[in-house]
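Let me begin by handing over the structure; questions about it come next.
Shown here: the complex without one of its protein chains, the others still in place.
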Amino acid sequence: MDKATIVVFSGDMDKVMAAFNIAVGAASSGMEVTMLYTFWGLNILRKDKMGSLSKGILQRLFTLLNKGGTEKLPMSRFNMFGMGPWMMKKLMKRYSMPSVKELYSTAKQLGVKMIACTITMGVMGLGKEDLVSDIDEFAGVITYIKDARESKINLFV
Amino acid sequence: MDKATIVVFSGDMDKVMAAFNIAVGAASSGMEVTMLYTFWGLNILRKDKMGSLSKGILQRLFTLLNKGGTEKLPMSRFNMFGMGPWMMKKLMKRYSMPSVKELYSTAKQLGVKMIACTITMGVMGLGKEDLVSDIDEFAGVITYIKDARESKINLFV
Partner (left out) sequence: MDKATIVVFSGDMDKVMAAFNIAVGAASSGMEVTMLYTFWGLNILRKDKMGSLSKGILQRLFTLLNKGGTEKLPMSRFNMFGMGPWMMKKLMKRYSMPSVKELYSTAKQLGVKMIACTITMGVMGLGKEDLVSDIDEFAGVITYIKDARESKINLFV
C-alpha cells in the first residue's frame, strides 16, 4: 500500500485545512497516511480546556497567548485579531466546505494515523492530558523518518 | 519521465520565487512538473483587474485586502507595507534575477503544468473569469494525489 506523510508544523487554520485536504484526498485514494504534529501543529490536537496548572510561569503565559483547539486557530495572513478566521469560516460554510474539526474527524475515519511529536510537546507546554484522546501514537523524529523513507509523498506544512 | 509536483499554498513573493526557481530547475533538468495553486497561491494566477462584481460583501472586502497578480505579492518577512517587496525587486534587477512574472512565463514555456485548485477558489472569492487564461487545468486534490504519488519530488510551499 502506497504511503504518505505530512509534518504538520503550522497551526494556521488555512495551512492546516490544506494539509487535511491532502491527507483526506490521499487516504480516499487508497494511501496509508501519517500526520506528525509538531510545534504549532500540536494546537490542533489540544482539548478546548487545558487541564494541568502545575506548569511554570513561562509555560502558562505562553499557553495563554497560544490558543489551541481546532476552533481557535489563527490564519497565516489577514488574521486581524480573529476577524480573518471568522470571515473565512463564513465563506467556508457558504461553499459547504468542511471545518478543520470535521476534516480531522473525516481523516480519522479514513484511517489517517495521528502522531503527536513528543520532542516538542514539552517546549509547547503540553502534556498528554492536554491533548485529545484519539491520538494514535506519541513518538519522535525517528518514527517519522522510518515512515517517510518508505512513502511516495512527504510534505512539510 | 521523472515527475515533480509543487503545491503553491503561499502567495508571498519570496516563497513563490523559490517555488518557481525549483519548478524551472526541475523542468530544465528534464522533469515533468506540475504546480497546484491553492489558497494564497491562487493570487499568482489572478488577473490584475477583477471582473466579477456579483459577489457577496465578505468576498468583496476580502478581495480588496488580498491583492492579486504577480506584481502585487507581499513578502513573508519585512513586507513593511510594500517597501520590502519594492526593495527586493530593486535588488533582483541589480542581480539580473527574473521577476515572478518572468519566472511564471519561463515555467509555462518549459511545459510546467499549472493547475488551479477548484476547492479553494470559491473561498478565496475567485471565479475562472478572475484568473489568467493560460491555466492548464482546474482540478482538486484527487488529481494532485494521482500526480504526486508517481513523482520523485513533492514539495509544499
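Read from first to last, the chains carry the letters A and B; within each, the first residue is number 1.
Keep in mind that, in the parts below, a contact is a pair of C-beta atoms (placed from the backbone, for glycine too) under 8 Å apart; a residue touches a chain by one contact, two chains touch by 3 or more.
This one's a predicted model, so the numbers in the text were calculated from it and none came from an experiment.
Asks: Please give every residue of subunit A in contact with the chain that is not shown.
Replies: So the residues of subunit A touching the unseen chain are 7, 9, 11, 38-40, 56, 58-59, 61-62, 65-66, 119-120, 122-123, 125, 140-142, 144-146, 148-151, 154-156.
Asks: Identify the residues of subunit B touching the omitted chain, counting contacts across the whole complex.
Replies: Spelled out for subunit B, the touching residues are 2, 4, 14-15, 17-18, 21-22, 24-26, 28-29, 31, 76-78, 87-88, 90-92, 94-95, 97, 152-157.
Please note the rule applied: only the chains that are shown with their structure count from here on.
Asks: Rounded to the nearest whole Å, what is the centre-to-centre distance of subunit A and subunit B, using the mean of the C-alpha atoms as each centre?
Replies: About 25 Å, centre to centre.
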